[in-house]
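Before I ask anything, here is the structure I am working with.
One chain of protein is taken out of this complex; the other chains stay put.
Up next is chain A:
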Amino acid sequence: MEHIVIIGNGIAGVTAARHIRKNSDKRITIVSAETDYFFSRTALMYVYMGHMKFEHTQPYENWFWKKNRIELKNGYVNTVDHQNKKLVLADGNTIGYDKLILATGSKPNKFGWPGQDLLGVQGLYSKQDLDQLEANAPDNKVCKRAVIVGGGLIGIEMAEMLRSRKIPVTFLVRETSFWNGVLPAGESAMINEHILEHHIDLKLATNLVEILADETGRAKAVTTDKGETIECSVVGLTAGVSPNIDFLKDSGIELGRGIKVNRHLETNITDIYAIGDCAEQYEGIGQRRPIEAVWYTGRMMGETVAQTICGNKIEYKPGHWFNSAKFLDLEYQTYGWVFSERGMKENEQHFHWRDDKEKICVTVAFDKKTKQFLGINTFGIRMRHEIFDRWLTEKRDVNHVMEYLKDANFDPEFYSQYENKIVSKFNSEFGTSISLKKKSWKRIFSNA
């Protein structure tokens, strides 16, 4: 029986294992040093905040693995020996494989800041990081203030976590406005306001210079490039993540920033594949980046590589870009591409609407000339994935999107609807006279 070994029990590795099991009878082993069982990394914040217990982050009950004959091995892989098709673990044991899937995920970035390895300085990625935060910042007596460095999704999550325990937080963001490398200005500005409303001390356009230690080797303060010294007990480093591939350095597997793979997710070595955060495409697919540290791309690569390994060789073909996040109380969804002013393409034009009372806004990107709809960002309004996916595939123009916007609304029943306001602003801005169509189940379900 062919033995498939997967390094990493995150969403990518586990999805691969599940789909290989669905489609074959192969022997499957998952190796991980992080936790015994798969858990949802995205939910770690809710454990600290007391919304859930750690066990709730595990999507499958513990009996699931044995029942589906997926062997779990708790261990850290030191070396991949592809000549002899075996892995050497940190405890000296070896595991042989016929096919190997690398799904080792990411690690938090550290940019060589002085003091970045002091006690009380940490990222937020793994279960171990969560445990460490619980120890470093159990309450606002032990942790008098925390400084978070890096204004991305993990940074704002960490700020929300610490605020839930009433710990004062200073948030150092390199950009002049939160996440404005990704979000258009209007949206970024709205989040700035929202961060301040949550009593987070947001310092924009501010960089970390050094983390200072006390006599026990613990972080006691940081200095910034604005000449400030901020006293703190915990420093959160959340300036992005990069592939967790150090153990592969001399393995012969081709590496860039991540593990280089082709569209079939194959590495340069036969029978070794890489999926998820750690995989790097030779060229970005469409407008995607070569490395995508996103939950659902990990899952999709897992689904794809499982097909290939089970004899149905298919390419990794992620469809239209989509994503979602939550900034404190603000839900964000995006479908298609809406670039920030910094990343905006030549032909891209934006329509931005923001409600005058609620923290709700929408940005629609479309082609200046052809009016083709390119993408939408929504804050505070949930939208239907299927509908936007279809409109993108059908290359609808922006007027069509406006006209049928109600079909795309995915907010719970009885919520206030904003389509009228959105469309009337669109009409006045672009001199159109689009009248909104009523929601139609028939359209929503057509070609579904």
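Here, a residue touches a chain if its C-beta (ideal position, glycine included) is under 8 Å from a C-beta of that chain, and two chains touch if they have at least 3 such contacts; residues count from 1.
By our rule, contacts and distances are computed from a predicted model.
*Asks:* Which of the following is the UniProt-recorded protein name of the chain this complex doesn't show: "Circularly permuted ATP-grasp type 2 domain-containing protein", "4Fe-4S binding protein", "Formate dehydrogenase major subunit" or "Sugar ABC transporter permease"?
*Replies:* Looking only at the record, the undisplayed chain corresponds to "4Fe-4S binding protein".
*Asks:* Would you indicate which residue among A:86, A:385, A:421 or A:437 is in contact with the undisplayed chain?
*Replies:* A:385
*Asks:* Check the options A:233, A:333 or A:399 and report the residue that touches the missing chain.
*Replies:* Counting the whole complex, the residue in contact with the absent chain is A:333.
*Asks:* For chain A, which residues touch the unseen chain?
*Replies:* 11, 40, 42-43, 46-47, 49-53, 56-59, 61, 164, 197-198, 295-296, 299-300, 303-304, 307, 312, 314, 317-320, 322, 324-326, 328-329, 331, 333, 382-386, 389, 410-416, 441, 444-445, 448
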